[in-house]
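All protein chains but one are shown in place.
For subunit A:
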Amino acid sequence: MAGRFKSTLRWSQVTPEAQYLDRRQLMGGAGALALSAAILPRGAAAASRYSTDAEPNSYEDITSYNNFYEFGTGKGDPEDHAGQLTTEPWSVKIDGLVDRPGTYGFDDIMAKMTVEERIYRLRCVEAWSMVVPWMGFELADLLDIVGVKPSARFISFETLVRPEEMPGQKYPVLDWPYREGLRLDEARHPLTILATGLYGKPMPNQNGAPLRLVVPWKYGFKSIKSIVRITATDSQPQSTWNMQAPREYGFYSNVNPEVDHPRWSQATERRVGGGLFSRRQDTLMFNGYGDEVASLYAGMDLQKNF
């Protein structure tokens, strides 16, 4: 249900649209002008208040620095190569332990969902972070529509495999398709959304168009992109990075400053977009969403279940 979750991040912390639209776009489209004018007053009012410590991320930051290995391993590869991805038509196969399995068209799903904005922190396992103004709906709402059977305990996800449009898939960098999974209670948590856009626009291809998961208290790689399959299962599903290097990437992968990645510390992070002399900041437990999600892991050893 839309409106259940209240974000502590506000529109005032988002870079005004006018700052990321380049001049040509601004001059070129009256529509773009009107849109930026609508957002500008709210954004401009408080931008300076936060400009020192929590610099919000521009559209350029969010769309030019991506990990989406389907398009290459370089951070700029997704922006360079994702343009060729066809996202219309798009459908998601929903199967497993659900009452109404089937292939659901993207537009049909959208017709039933209320999209709202969620401005979330994003913490990558590589120790960088961003703040992203997502548009999307709660995964729980979609799960309610398909009806999850009582025997289901996990939800798994798969990304599209289409090497002719996803050049990174021509190499076995990872074991395609990209797979992710959540425990059912994590999947049903109101913070967990399927995002369909950002900055009020349809999802850019490099960010996982047209439909991607966003689980803000987990490392970014859990938030699987360009989803074509959602399955309810009774056993813990495989997840790509866990398959690749189980010692480095656990199934849970909750943001945790006390559990280091074997190759680097997770105690601090660097907010993208701060330039060459950007300072690191402390990483927060559950990426700062502890009040909302810590209870999901009560009694669990998070050093072991990393």
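The rule is simple: contacts are C-beta pairs under 8 Å (C-beta built on N, C-alpha and C of every residue); 3 or more make two chains touch, one makes a residue touch a chain; residues count from 1.
As a working rule, contacts and distances are computed from a predicted model.
A chain of the complex is left out here; the name its UniProt entry carries, from "Protein-methionine-sulfoxide reductase heme-binding subunit MsrQ", "Protocatechuate 3,4-dioxygenase, beta subunit", "3-isopropylmalate dehydratase large subunit" or "4Fe-4S ferredoxin", is "Protein-methionine-sulfoxide reductase heme-binding subunit MsrQ".
Across the entire complex, the residue among A:W90, A:W128 or A:F306 in touch with the chain not shown is A:W128.
Considering the whole complex, the residue from A:K93, A:R162, A:R188 or A:R280 that touches the absent chain is A:R280. Within the set A:S64, A:T87 or A:T233, the residue that contacts the chain not displayed is A:S64. Residues of subunit A that touch the chain left out of view are 58, 60-61, 64-65, 69, 73, 75-76, 126, 128, 171-174, 244, 260, 262-265, 267-268, 270, 272-273, 275-280.
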